[in-house]
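Mind looking over this structure? Questions follow.
Every protein chain except one is present and positioned as in the full complex.
By written order: A, B and C. Residues from 1 in each chain.
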């Protein structure tokens, strides 16, 4: 299946878009989506922590690495934030 | 000579006065005045640190233990303060 | 009282007064109940000189910062953080305001105001809040360079 991932901050400015798509097996885990981002979007790498420590939000909550992504979930890559 | 010592805070409320007098030798040091306060004003003791660690201000500056008090100096006992 | 808001543009005293108006009664009650011994208010201000990560981290002059928020996760994250910090440090009140969008040099992008029985709680709470804000709340900033 395809998963659309929202991107922000330096990742988004660098890629000049606010979302990217990755091709993954059906019902992928968060960890699998992070690995696919690394493999399929090398231009994002500068903004990506190693897949094991990367963070996705699924439906606006931080998700554990083993959480499964379901079709229709809103998936967002939460790179290094910088509020304040 | 006699040295008049201004007192404040709990020391002053307890003694119901804003100054006490001690009898000391001529040209006493700060340390000698502190010791005289201990000896001659037992009612102040609750507010006094041990003489070695007590603090006098002489003419509005903290004074070292070996500083000599001269006639006319303004001497003040700076007990535990509590601003803020 | 726990209040967290994301507001478009710089935080001005006028804007803040308006944003807090709905809570003024609650705040007045709290201020006079005698349990508060210390309040601490932090303001984050946009500085002129910033390091440019795309130019060997040399300092360059800014015009502004553009704050991007992931809504509604940022708003909910700010609220959850405020509630968590209030509980952890025994605060009587916490107000956190963060800008979204452009904030010019010298303008305020972040306000945090806490009240507690003693000063140590307020100092610990402000340090803790900002550390965790910079880790967990999905807000990003982008430099708008001068020239």
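Criterion: contacts are C-beta pairs under 8 Å (C-beta built on N, C-alpha and C of every residue); 3 or more make two chains touch, one makes a residue touch a chain.
It should be emphasised that the depicted structure is a prediction, and the values quoted were computed from it without experimental measurement.
Interchain touches from the omitted chain, evaluated on the whole complex, reach B, C. Considering C:15, C:42 or C:145, the position touching the chain not shown turns out to be C:42 (whole complex).
Panel shows chain B; residues 6, 8-10, 12-13, 57, 60-62, 76, 78-79, 81-84 of it touch the chain omitted from the view.
Taking the complete complex into account, residues 31-49, 62, 105-106, 117, 119, 122-123, 126-127, 130 of chain C touch the chain not shown.
Here is the rule we use: only the chains that are shown with their structure count from here on.
We define each chain's centre as the mean of its Cα atoms; on that basis chain A and chain B are separated by 70 Å. Chain centres here are Cα averages; for chain A and chain C they lie 27 Å apart. Residue positions of chain B touching 2 or more other chains: there are none. Taken residue by residue, chain C touches two or more other chains at no position, since every residue touches fewer.
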